[in-house]
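All protein chains but one are shown at their positions in the complex.
Entry: chain A
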Amino acid sequence: MQKKMAYSFPDEVLEHVFSFIQSDKDRNAVSLVCKSWYEIERWCRRKVFIGNCYAVSPRMVIRRFPEVRSIKLKGKPHFADFNLVPDGWGGYVLPWIAEMAGAYPWLEEIRLKRMVVTDESLELIAKSFKNFKVLVLFSCEGFSTDGLAAIAASCKNLRELDLRESEVDDLSGHWLAHFPETCTSLVSLNISCLRSDEVSFSALERLVGRCPNLRSLRLNRAVTLDKIANILRRAPQLVDFGTGYYAAELQPDVFSNLAGAFSSCKELKSLSGFWDVVPAYLPALYSICPRLTSLNLSYATIQSPDLIKLVSHCPRLQRLLVLDYVEDSGLEELASSCKDLQELRVFPSDPFGAEPNVSLTEQGLVAVSLGCPKLRSVLYFCRRMSNAALVTIAQNRPNLTRFRLCIIEPKTPDYLTLEPLDVGFGAIVEHCKDLSRLSLSGLLTDHVFEYIGTYGKKLEMLSVAFAGDSDLGLHHVLSGCESLRKLEIRDCPFGDKALLANAAKLETMRSLWMSSCAVSFGACKLLGQKMPKLNVEVIDETEPPDSRPESCPVDKLYIYRSVAGPRFDMPPFVWTMDEAVRILH
């Protein structure tokens, strides 16, 4: 080197600069600038996000990033939410905890999604990390309240315990009493998934009362309506509250007590819970409605008139989750009252009934797309749709970033013209240039995929079911969608050709799921052989795939990129297509 670079900084200065860079993408970019930046960056990276726990091994992470304080891991594929991934598939967190227990004694935060967490893992967390602060278990399973008791008892500085939508073996409500009297640090507590009717209510009350920084509290069904006022009065600083059971015989004193308690919560902006609602108690919320930005009524079986009344009191609403009892009329009211709406999710109240039980159609969604200029994210279950409506929605709302439409009956055509919905979804991808997530439904041919491949340049996640005619459909998507990270497909006539022709594309994505399609076992083997950086896993619960001819289609296929090589914790019904491992299996 001839001369020292005039602008090279000491390492400490660079480290200080890097500490302002929080996003993973930026951090990754920084680490690629040069070797010394790579080194400095890796020593000061505090947060790691691993979108697929099998893409890398715990040791590799620890080796590269020795000073991590916060880790986020995701396990099972998204379709596990809908029972498509058999139990025992994998996604175990214990190996990670075991490695990190030794390597990261100062770990503060663990956030997991769709992973199997055991009581043993929870006990290990409680024992190993002296400064542990945040535990988020989103859609996890495998643990019981005994494990939670260990966390409550040992984690002196616990700030967040969030069990959203997890399956917990609810052995006893007394685990809450394990929080020591000295614990005053809680900021967020979400126990809404606990299904037992027992909860140690007095322990809960005392806990809430002694945590002045508690901002988010989501209760479970065991907490009855009359108890809500007691809790709220102990925590008037709450920003986010999830009720338990919101039903009781209408009694004036209970009502006024409740209304008073809600009105004392001046910071309350977000409400959820609302299982078993008695509409007569909804007006108790009116005092806080003007401040509400987020409302989750998706478990509340209340009818449209009551929903309309409530929603019309919430002009600042940004996020609404609701059942289809809201009906088109409710959505029209929403469109006229809630101009700040950014996210709407409408869930079906009777998804398995053959006949519609409510008057909710494409009209409701069209009304919201017209009336709510900030609408970005939609999840909508309905029973009929038309290309015209989809085109209107696309033209009204080019700022949509997430559009998930589920027409309940598979392969339902445009109800007006009886044509496929290709043109409608095509308009969505064409007009919504920043669309990053899309779920398709209804009658669809290869044409829709041509549109998606042509226009969906920012699309990162695509969900497809009962659609397409041939491999061309899959080929359009794999060859055209430059930003694609996750692709999940079920019951489509996609086979080997498109998959093999686009094999290299799979290394640029996080994962591909295909079930009940036409990919042959032979093609899976070939892919596994030729692409060492991909893990190709075949799932078949009935019999080994090699007991049939190679040309036979596999039942389920999960392909993901990995630098860790094939995994070894597979159950008997999962076969990896890595040659060496297959021979040993």
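Rule of thumb we're sticking to: a residue touches a chain if its C-beta (ideal position, glycine included) is under 8 Å from a C-beta of that chain, and two chains touch if they have at least 3 such contacts; residues count from 1.
Just so we're on the same page, contacts and distances are computed from a predicted model.
Enquirer: According to its UniProt record, what is the protein name of the omitted chain, chosen from "Auxin-responsive protein", "Leukocyte receptor cluster member 8 homolog", "Importin subunit alpha" or "Protein YIF1"?
Expert: The UniProt record for the chain left out of view names it "Auxin-responsive protein".
Enquirer: Among A:Gly51, A:Gly260 or A:Pro279, which residue is in contact with the omitted chain in the full complex?
Expert: Counting the whole complex, the residue in contact with the absent chain is A:Pro279.
Enquirer: Given that one chain is not shown, which residue among A:Tyr104, A:Phe381 or A:Trp575 touches it?
Expert: Answering carefully, the residue with contact to the hidden chain is A:Phe381.
Enquirer: Quick one: say which of A:Ser272, A:Ser369, A:Asn387 or A:Ser520 touches the chain that got left out.
Expert: Spelled out, the listed residue whose C-beta touches the missing chain is A:Ser520.
Enquirer: Spell out the interface residues on chain A facing the chain that's missing from view.
Expert: Here the touching residues of chain A are 79, 81-84, 139, 165, 167, 193, 195, 197, 224, 245, 247-250, 275-280, 298-299, 301-305, 327, 329, 347-359, 381, 406, 408-411, 439, 445-447, 450, 463, 465-466, 469-472, 475, 479-480, 490-493, 495-498, 500-505, 507, 516-518, 520, 522-523, 526, 530, 548-553, 555.
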